[in-house]
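Please find one structure pasted underneath; my questions will follow.
The complex appears here minus one protein chain, its other protein chains still in place.
Order of writing sets the chain letters: A, B, C, D and E. Residues in each chain are counted from 1.
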């Protein structure tokens, strides 16, 4: 399913230039290899050091809060994979800069530069206050579990507006827990393998029309809290499962503290993490 | 799944006589082999030449617009697989004769002759004006994408009436693109292999009770625009997928013409095909 | 609510020319008076004699089955109120001519002549096989109760296609029983007063955008089988009720024949009326 | 999937003490082997002889109609798998004792003894009057097909109350037909293999939070009348299918008696089985 | 609306004989006057003294737990208004006798005696564990707030079964608080005036077909927790409102104890009332 139908030697690549933000992060690094096959040029950016830069990569260090820099960054870009910004709970001011103001700069610049599509790393924390005894589909109402989650709802609203207003397409990936392996029992449910993550980005970039789409980024784990049926037009079929990691977390009787919100809600520890005070 | 549980040598076949209309067409020819195992006699009909007629077949050339001939055709028939009529966009008068008047003759005759069930080749063009960013289930409202699609909606309404009024059961197959292989990228989504088509007809004939059912005829392709969950009582489980044909259509960046209706709607080129003028 | 905000003496009327088909019929006659205030010219047509023709009226006798005549009829028309065709169960061939072929001519001509909107007299018989113990909204699946009802489903599909394909707007009025007064107990539920009928047409003509809309045409009767909530954008608020006619039908114990389909289904006697044989 | 992640030699088992009612029955016997790995002590009870009692088992013969005995039975129990009571149509008085009064005793005692969770053997006969042409999900309205089915609805209501009132969790298993193999064509649809049954109980016991859950107990059979999508948080993925038994029931034409309720409704023969008169 | 269309002097009354259970209770007494106009004979029954018996009334004192007596009671009855049984929280054994065993006797006898319809006093306590911030319609899942509420769910299931099995129709009235006037602020929401109660019974008896229906019995109060849209086929239009009683409960700031279940759930004090121990 993931064998890309690309003749790497000869034919032109599907995209001329892709932009990857958050390229120095965990998922950004996973993706950089795959992007080589999809675009002649991959512009990579982060506020952290980007490591070794490949021949087909253009590296730039840009703070999304810097409006002018962001507009320059988007020049000549066909499509964006936006993994940048803060991806954990943080003090409001930090989230405001990175995930609200920064995101507005990105969309404003993308629209002005004629970018066609953005793949936006939203999060299951946009709906983390749904209980673990529900299965939410992509139309479930927002239930952010943290200020971080609230900013992801903001991103979903903002991108919806840019699609309805300007036709700029976005796929919002409500990514679960994408690591080498699950780190706790909850992640057996939210696990997204790196391979499935890359496939999800591939579907989001190459599906002909996506409009403004929302899709949950989880592998084919045994237990599911989410339902992607209505996003089937994206063609995302996860190949991996957390089943192989279940041995890491020995079977135990269920927790008996029925009131512990970190056990009751899909967001897990996030539901108690915020609001955080800034470090002074 | 498709190994029919039939002892071909000895036991009586499930049906005494089946009628297959459109037997000279592409799908009709695919089906004729399978029908031998399901009925002692298969009455085959078309307005085109029927080719070689097997020992168990009764061939007749009938124009569905000929009411008396259709009534004779239905005599002694247990169940019908109706693939006849026009299956592409055409001038209204032609569609009217074949898909409206002809279909009425078929149902009128079937009811009078005591036929129990009709498997009716409807089409995904009955809902082709749903956008490609939606996943439609079998309750989605009609959105025909052509005059042809309008006649398929007519067939679904007419057969509903005959079920509610007389108990004459129908399964409406909203067939996608059933060819040897997909002919364009859109057909990667709508592809129905011949094997899956035959299985779908088998489920439609042998499920004990079907009432008036609607089901999408697509293989288990990677990308889905349709959802058969509510038709699961038919037991249709496609075995094939268009994945093996994806290499025929090299990956490219999505089209950038956001307004092209043939890209925006599930019906593809049909959405612009009609209404056609008659050839003079 | 129905006081039209029109200065009848001076200002130009909202429409230049309206076309009313079926103008000789019961409802057509009710409407002709109201139309004078809405358009400079009202083109009235029927296959029956049109009676006295007013100064602002253009009368013409056209058979909808006559394609060329229909195209001429639509010339210079801004919007159509289509009450023509057959409005009861009838032999299929008659329905085919009037309600299928004739309707196609109307839409084909309207589209070519640049007509902006059609108000189409559909019928509750398009959904008459829903049981009387259900309340159907405008998204309820079609359940025609007669061949006549099947042709009304055809009209709803055809008009949907013309909207999706060409932007030609239609409001489908699923008219109940519009007479001076209810004629039997069932009509206490389906009654639409003439005043409410006229108001419904007014809303359908003057609402700024209607897309392709479906609305039930019933007065504010005590018992309801239908729910217009999702059509509230049309602004139709019935002012009358069948309550004043309840005295005509003395209270009795419910019928005890549970299997009588004319009592079980919303369509009443229609559910057994067809299919009719042509008179020879 | 069913390889339990248990180090059987050393570590403490997840539960200290489980109670299994109906332990002498068909399903009870299937389950006793599996329970050894899940609890230090398994208290087994029935009104019938329990057969050989294993070292980790505590056997007791209790009539659920005996309130005091039930309270004693629940002492020291962490969780219950309740298979006891009557599982076929029976005279009302018998059902009343076993499935209503007995069940109340069980819940009353469980709540007082601090039991955390009950896995309750409900039945597809709680919804057996849904037609075989529908696919019901876990929110489908109750449609019991027998007095037995009515008592299963009672159990689902009672357990819902105990959850809402006291937080005592229940998983209601709407078990289909769990036997060595299907005994008739209907059971090809309702079949639940023993292995899948045990897995379903395992999911019901070890999912961290279940609230008050309903789930259908069927294997991954070709034809489906039920849809567990909204119960996906339980992680139940059946591994077996009735496909391997389809050869037992040769393909035949569908029944032609459209009015036979045992063919029209999911409950099959149950829909005519009751109400039974007591034997005198 | 409530002026019955009855010529009291001459014509035969709609019903020959109606049975009213719970005739000595509050609502039973309200109803007895109205019933005179609807039936030649009204059989009234209760376990409490029935007071003065009118000429058209047949009085009998029957314990519903006495099966033979109930069968005799139903002889010659056309339809039943069942207000009998316990209508508050009570020890389980008492509820079991009156609301479960007694109700079964009633339905069993009614079916055998050919009764056509039962109007069953269910209760909003069948759904009382829905929060006060939800509006529940008649398809909302059962959420009983007490053992009493559980028995009302039982009655709804049992009557559903008798309809699906035998065609015996039932209207389940989920009655709110029907008193002279609201007794506390919650009853401003749940209030059902006596006049509206009688009208609701009238609609339930005289609507031609009701199948198995559920309807909320509340007046047109300002605040609503329930939605009868899908029961509009019953024609119930409340005429009264609790607005006139709002002055009895002075406006105050909302309660600040967010965890008080009697304030959080629609059932009010019922949600904490049970399970009750029997008085010894």
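Some notes on this structure:
Assume a contact is a pair of C-beta atoms (placed from the backbone, for glycine too) under 8 Å apart; a residue touches a chain by one contact, two chains touch by 3 or more.
Please read these numbers as outputs of a predicted model, since none were measured by experiment.
Shown chains touched by the missing chain in the whole complex: A, C, E. Among the residues E:48, E:68 or E:135, only E:135 touches the chain that is left out of the figure. Listed here are the chain C residues that touch the chain not shown: 1, 4-7, 11, 14-15, 38, 78-79, 116-117, 167, 205-211, 213, 229-235, 237.
By the touch rule set out above, chain E reaches the unshown chain at residues 131-135, 185, 222-225, 227, 229, 243, 246-247, 249-256, 258, 263-264. Taking the complete complex into account, residues 92, 96, 100-101, 104, 108, 129, 139, 141-147, 149-150, 153-154, 156-158, 160-161, 164-165, 271, 274-275 of chain A touch the chain not shown.
Methods note: only the chains that are shown with their structure count from here on.
The minimum number of touch steps separating chain A from chain D is 1.
In summary, the pair chain B and chain C forms a contact in which both copies contribute largely the same residue numbers, shared numbers making up over half of all those used. A separation of 41 Å divides the Cα centre of chain A from that of chain B. Not a single residue position of chain C touches two or more of the other chains.
Taken as a graph of touching chains, this assembly has some other topology, since it is neither a line, a ring, a star nor fully connected.
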